[in-house]
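Contents: one structure, followed by commentary.
Below is a slice of the complex: some chains, not all, each in place.
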């Protein structure tokens, strides 16, 4: 069984968001022999609110991924800052963005996904991401909370998230993706409340990373031929 | 770490195809504590050549998935016969089709995927599958080998597969998906030859199944909140 | 004028649905010299509620079409079970699915079509069908009745159908397709009520079958050259 490490990169500077992500991954850690580590970006912005925030942290993400010896790296911000660059620079490396992974996981879980987004600016980025991925015909839309990444770490936001989820279901979503890495703590409750599958993007990305690390490990162990 | 079982269902009756799939999964078995078992369909057709073949095995797939107590089931036929029905009938169950999984994995590995298909009829099904998934803007096309599922288990087919792969790259693919569960044994050689990532769909589906079993296991172990 | 026969295949076991389809075709029979026959599937499920139901009847549809000497065969279930397989197996044979035909007819009748569906599961199949056909940009959506195929043969469902139709018009449909073979009896009343064209899918498929039988007949009679 693969040892090694999966590195989760939170590109914002919020220690609270990093802690929420880290704690939310505790149960997953118990299922694998790989180490799952979370790092933050102390010199980054407190959250990825605007496109300029996403752009500003892309070099940090690429450097962190490039210098790491982890088996797999996961970008723990729904905007996937630096994803394409990090992948291009490290061919053969497992690099996952939680936005992309969460959306692909949603596509295996229902016919149309909707996204709970932090803000109108996030919604715009999500629309662009969905088109860039080429999956717009599976996308019901995004509903915004008018909140920050730190805000959603608080249980007080649950009702707002449930309201946004209900609205997405009304708009035709039958699977809901949480559009921020800091919402993980309320996935289970939200799923029970909405009655449709709820995807935590970091969960999905780490699960895929575990699987892909096994796949990569299998190729090192030897060819099947 | 999850024990449990991942059940791989080859819906055709070819013992040779079942054996090739089984042997190809040997290295992946060494990376996980889960058991990976492969079953065939002795009463099915020798291969899924036509749409009618795919249709004829869908009930078998759904019954096998429905009666299994495996943590996850993988349909090991690129046409994913019975996938949507099996998923619908067993909400909460992990059911993966190797066609869908291979294509989603390809979308994380390159910008445009091409598919090596067995026959012109397979190509038609792949076109419909790609549109059903809503990912046609990422699809470069399929190139057919005019072969059966049994044929491709033979090393003699390697040159034909490499030729099809080269043609896909000429048509703009920068990742190539092997469009049959029985081609796994030559993935590594094909990747070296073509110079682009080559996806074995069963590999991809089993890797995702491992990851999703960990994710599911984590939810049984306890809530992160 | 072509004699011959058009065979309408209702893949479910409901004698009531078969009878409603048969009676609804009475007026069309008076317009053609071809015989229009309707057969049911006594050993099938009572309705095509789930994807597994559709999958389970595909082999019956393909056998019935394959063994018939009718000039044209029409699958009288909106999910078109077995359509692609039946077509592939009988090149040159006229095989129509009422789902496909109804949607193509709608595309000649208005800019955006909406579908009245039986259930949420039907809606999911319709979304997949619309994408498979490649016509999603013409699709306003489906609104479900939470009913069975037998239910909709009753006049008591009219108000529910009208309500679903109104909702589709609000969502931008300017032509409404009835998403079940058993709704034909209320097409006229629904059209008057909604104020937009209403398509009965079996009607559309049989009309196209009549036309295509004439076309095929013309080719037997002799070449135009």
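The letters A, B and C name the chains in turn, as written, and every chain counts its residues from 1.
Basically, a contact is a pair of C-beta atoms (placed from the backbone, for glycine too) under 8 Å apart; a residue touches a chain by one contact, two chains touch by 3 or more.
All of these numbers come straight from a predicted model, not from anything done at the bench.
The complex is built from one repeated protein sequence; 3 chains are visible, and the structure file as a whole lists 6 copies.
In this section, only the chains that are shown with their structure count from here on.
Comparing the centres of all chains, each the average of its CA atoms, the largest separation from subunit C belongs to A. Averaged C-alpha coordinates give centres for subunit A and subunit B that are 25 Å from one another. Centre-to-centre separation between subunit A and subunit C, using Cα means, comes to 42 Å. The geometric centre of subunit B is 33 Å away from that of subunit C, both derived from CA atoms. Residues of subunit C in contact with two or more other chains: 124, 128, 131, 136. Of all residues in subunit C, those touching subunit A in their complex are 120, 124, 127-128, 131, 136, 141. Touching subunit B in their complex are the following residues of subunit C: 50-52, 54-56, 58-59, 62, 81-82, 84-86, 88-89, 121, 124-125, 128, 131-134, 136. Partner subunit B is touched in their complex by these residues of subunit A: 1-2, 23-28, 30-33, 96, 100-101, 104, 107-108, 133-138, 184-186, 188-189, 203-204, 206-215, 217-219, 221-225.
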